[in-house]
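My questions will all concern the structure given below.
A single protein chain has been omitted from the complex, and every remaining protein chain is retained in its original position.
Up next, chain A:
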Amino acid sequence: MAEVAESSKPMFAGLSDVSISGDIPVEGEINVPVGTPSQDNEYSTLDEPVKDTILRDLKAVGKKFVHVMYPKKSSALLRDWDLWGPLLLCVTLALMLQGGSVDSKDDGGPQFAEVFVIIWFGSVIITLNSKLLGGTISFFQSLCVLGYCIMPLTVAMVVCRLVLLGGSGTVSFIVRLIVVTASFSWSTFASTAFLADSQPPNRKALVVYPVFLFYFVIGWMILTFSPSA
């Protein structure tokens, strides 16, 4: 190989002197080491109509809702995690919880932000906690499970709203209490059914307690909701 010029030559100077005219045939094979797109055509979803994409995502979300309603130890929720469902539930819950405080013109705004922050911040804390305790579940999988298990509480919120339409007496309070308690236990039970397998067996209680607290706070917010007159 020819020796490169002396040490006084600046670094990239040689580059600018290189020139190849286009009509000189060059022999040999050039294999560009970039993944060929032809193999990806069947997996590429960029070209399908938007309706297909949306329907597919909605079906996935719907399937997960069914899994939450009938919680059995399946890994479908964990395998294909997505955050659409949690976002939908969180926004629905936050919108429904709005406008139900003492001075609505002062507290209407923060109510939405509060619910949002509680749900996402709480989920992040629980996920970190379960990872620190030796869990094998990944960050987003855990967020996905916790978000989807808010569904019973959202259903309870809808029911409470309907019950409140009929008046806010003692009977309605008892009914709401029962509904919220039932849905909060359902949420806790559903999320433990999914999360428990990923923990070391003797530490399940340590992971379940924050989940219990989390859903308890959300349930309490739902129970004490009363629409402004």
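Worth pointing out:
By definition in this document, contacts are C-beta pairs under 8 Å (C-beta built on N, C-alpha and C of every residue); 3 or more make two chains touch, one makes a residue touch a chain; residues count from 1.
In the analysis below, contacts and distances are computed from a predicted model.
For the chain that does not appear here, its UniProt entry gives the protein name "Protein YIPF3", which is one of "Proteasome subunit alpha type", "Serine/threonine-protein phosphatase 2A 55 kDa regulatory subunit B", "Protein YIPF3" or "AP-1 complex subunit gamma". Across the entire complex, the residue among A:60, A:91 or A:128 in touch with the chain not shown is A:128.
Although one chain is not shown, part of chain A still touches it, namely residues 1-7, 9, 11-12, 14-22, 24, 26, 30, 32-34, 101-103, 106-107, 110, 113-114, 117-118, 125, 128-129, 131-134, 168-170, 172-173, 202-203, 205-206, 209-210, 213, 216-217, 220-221, 224, 226.
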